[in-house]
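The structure follows.
And now, chain A:
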Amino acid sequence: MTAFLALLLRDMRLAMRVGGGALMGALFYFIMVAMTPFAVGPDLNLLTRIGPAMLWLGALLASLLALDRLFATDHDDGSLDLLMMGALPLELAVAAKAIAHWLTTALPLIVITPVLGLMLNVELSAMGWVALTLLAGTPALTFIGLIGAALAVALRRGGLLLAVLVLPLTIPVLIFGVAAANAAIVGPAPFGPPFTVLCALSLASLVLGPFAAAAALRQGLE
Partner candidate 1 sequence: MAVIDLANPTRFLTLVDRVLPWLAGATALVFAYGLYRVAGAPDDYQQGATVKIMFLHVPGAWLGMMGWGVMTVAALGTLVWRHPLADVAGKAAAPIGAAFTFICLVTGSLWGRPMWGTYWVWDARLTSVLVLFLLYLGMLALYWTAEDPNRSSRAAAILALVGAVNIPIIKFSVDWWNTLHQPASVVRMGGTAIDTSILVPLLIMALAFTLLFFTLHFAAMRNEILRRRVRSMRMMQAQHA
Partner candidate 2 sequence: MMSLGPHANFIIASYALTALVVIALIGWIVADYAAQRRVLGDLERRGVTRRSQRGKDNRALGDTP
């Protein structure tokens, strides 16, 4: 457990130091959402209607694109080799890295969501609900993206490959995330069922993601 915590804290520290990727995801998210009105026009009613969808799409892309280098940096400087030689099972090591990534990338993104909601003319109280759906859904995105990040390292390719591999897998999260957010804001469907499914998806990927990612990393051994 000390090894797990040490890795978690190291990754968070790395993300927050100069050159780290913390806040970069939130920044991307902010810019991405702020660009929406330029494409669809500044009609506030329209923005209210598509607001939750835009926020979810932005969060989806931000959390996946930021995952690109999750294992690549450790692979390039030899750290990944040593991470595999610890007594900590690789599955747990991978999970520690994912949790650190979620805390430094996804959490800031959720924190600024209410501000972005104002710009998309979504009521402040409703924004709380959207942030809640993101809080419940982004772990699923991170842990599914984890698999893509591991595959990308195993294949020695980065960049868009990750998104291409993983985006289709995140469709259920997107469906239930936006459904829950919309239910909270405009109704009339109840908020509970889609939100429960969203939580279930997160929990399932919390378990599945580390195993698949560790398997991918082991396959890529060379």
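Operating definition for what follows: a contact is a pair of C-beta atoms (placed from the backbone, for glycine too) under 8 Å apart; a residue touches a chain by one contact, two chains touch by 3 or more; residues count from 1.
Inclusion criterion for the candidates: all candidates are chains of the complex that A comes from, given by their letters.
Computed from a prediction, not measured in an experiment: that's the story for all the values here.
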Complex member touching chain A, one of 1 or 2: 1
The residues of chain A that touch candidate 1 in their complex are 18-19, 23-24, 27, 30-31, 34, 37-38, 41-44, 118-119, 121
